[in-house]
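Heads up, the thing below is written out as structure tokens.
Shown here: the complex without one of its protein chains, the others still in place.
As written, the chains take the letters A and B, and residue 1 is the first residue of each chain.
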Amino acid sequence: MRLAKLQRVSYPETVAEAIQILSDKKRGAVALSGGVSFVFSPLQSVEELVSLSRLPLNYIKRKNGGLRIGATTPIADLVTSRAVKNYGDGILWETAHRIGSTLNRNLITVGGNLVQPFIWSDLSTVVLALRAGIKIQGKKSRDLSAEEFFTRLPRQFLKRGELVTEIVFPPFPKNYRAAYEKFTLTENDFALLKVAVVLARSGRVCRDVIIVVGGATILPQRVLSAEEILRKKIGSQILVNEASEVAAEEIKVSRDIRCSEEYKRDLCRALVRGILERILLDQKVPEWKLF
Amino acid sequence: MEIILTVNKQSRKVEVRPAETLLDLLRRLGYKSVKYGCGEGACGACTVIMDGRPVNSCLILAVTVDGREVTTVEDLGTIQKPHLLQSAFVESGAVQCGFCTPGMIMAAKALLDRNPSPSEDEIKEALDGNLCRCTGYVQIIEAVRLAARRMKAEKKKN
Partner (left out) sequence: MKKPKFNEINKGVRKVDGLGLAVGQSRFTDDYEMPGMLHAKLLRSPYAHARIKAIRTGKARALPGVVAVFTYKDVDRIPITTAGQGYPEPSPYDEFILDNKVRFVGDKVALVAAETVEIAEEALKLIEVDYEVLPAVLDPRKAMQANAPIIHDEKDCYIDIPVPYEPEKNRVARVDASVGDVKEGVKQAAMTVEDEFENQTASHSALEPHCALSWLDDNGRLVIISTTQVPFHARRIVSRALKIPVRRIRIIKPRLGGGFGGKQEILLEPYVGLITLRTGRPVKMRLTRREVFISARVRHNMITKVQVAAKKDGELTAIDLYALSNTGPYGTHGLTVASNVGTRTLPMFKCPNLHFSSDVVYTNLSVSGAYRGYGGTQGILATAIAMDDLAERLGMDPMDFYLKNVIRGGTEVPILKELGEGPVIGQPHIGSCELAACIKAGAEAIGWKKKRGRPGGGRFRRGMGMSIMMQGSSIPYIDMASAFIKINDDGSFNLLMGATEIGQGSDTVLAQIAAEVLTVATDKIIVYSSDTDLTPFDVGAYASSTTYLSGMAVKDAAEKVKRQILEVGAHLLQAPMARVHLSKGRVIGPDKKSVTLQQIGTHALYEEDQFQISASASRISHESPPPFAAHFVEVEVDRATGKVRILEYVQAVDCGTLINPVLARGQALGALINGISYALVERYIYSSRGECLNPNYGYYNIFCTRDIPKITTIFVPSYEPTGPFGAKSVGEICISGPLPAISNAIYDAVDVRLHRTPFTPDKVLEAVQARERG
């Protein structure tokens, strides 16, 4: 029988209680947030499921121009949040809005989407681009930068009893611009590729930039060499072309049954270039691409 | 394992198997309007409203819904007294084979509960997880608009 060893489901009401249950080696417990990834690949040996649904982690808070988002917040709540829509040129909202379908977004949570890197885990790309911080609570609490968090698969470094509890999005200064694009076959499809770019501008000069490509590999990638080309330069079409070319060459691409590696590089070039033209060169895009 | 679950306003104490999904459970309890179409949250035929949100019941383990409140299309109306969404679906040609219809109506209901006068784009977005192979969606979207208009008119009357 499937999940033959499953004995009970607990519903802790505090993070401390959840951590305590999850830390107990003997209980063989697994945490469930939205539960979607568990249904897809259940750990058959699990003895106890720890539903995080009653933890006080379902919130979106504005703080000093940034955002703090609780880990069990459903993606759907990001989509209906004015704070999210107004933050970071709307790229967090745009990302959330394009994760799966409305039905999926009601189940998938922010924490789950980051911790379980599935093909639909779109949040990681913007979380990395927006330089968010990830709060992990366990016996000891620790805060990781997105950069640190996405160096490995979360399940490789999250210790027993550790929970991602909050994502902290830093203030998004006035001179910053950001854009996100997800490329799919149908509107509710998994991404073939997604790109998020955040940059700091003064006039036409690109002060700083982060370019993140998701969907080429299971974890999001920063394309440092492309960033380097742009950093502290005056934006121009030649520069943008060069940066997108380098990004396309540079990214690692895992095998995907849906298209060739070359096509993913083509997409990377097109998406990076399109975004930079928009937010660095202020070029117009077709109306339907705006949200 | 035993859970207490409210289905269509009725509280029930039920014994559930560990790997059973909410979809399996509801069908076992006789709520046959909840359909299996793909089993992986991609088609929406199993859509129910759980605590106010439309969700894929095939993606939820039954053991984890203790204390939750679930609504299926059976709760909305009957043939004698259909919900305005249900009659609008029939009138607009939004029902062909009808297999996706219960899920589609639940997704639409959740939308209209939250947003009584949705735009066409908002309707499309709210129903984007409910696949339909018969209609091409056009008449479904028209049905939701029609129902929204009628529901508003009815509300005004009352």
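Definition applied: a residue touches a chain if its C-beta (ideal position, glycine included) is under 8 Å from a C-beta of that chain, and two chains touch if they have at least 3 such contacts.
All figures in this text were calculated on a predicted structure; none of them were measured in a lab.
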Sole contact to the chain not displayed, among B:Ala62, B:Val95 or B:Met151: B:Val95
For subunit A, the residues touching the chain missing from this view: 1-2, 101, 119, 183, 185-190, 257-260, 263, 266-267, 269-271, 273-274, 286, 288
Residues of subunit B in contact with the chain not shown: 19, 31-33, 35-40, 42-43, 45, 72-74, 76-79, 82-83, 85-87, 89-93, 95-102, 105, 123-125, 127-141
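Note that in this section only the chains that are shown with their structure count from here on.
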Subunit B residues within the subunit A interface of the complex: 1, 17-19, 21, 40-42, 44, 47, 53-56, 58-61, 63-64, 66-67, 107, 125-130
Contact set on subunit A toward subunit B in their complex: 1-4, 6-9, 11, 32, 35-36, 38-40, 42, 49, 51, 53, 74, 76, 100-104, 106-107, 187-188
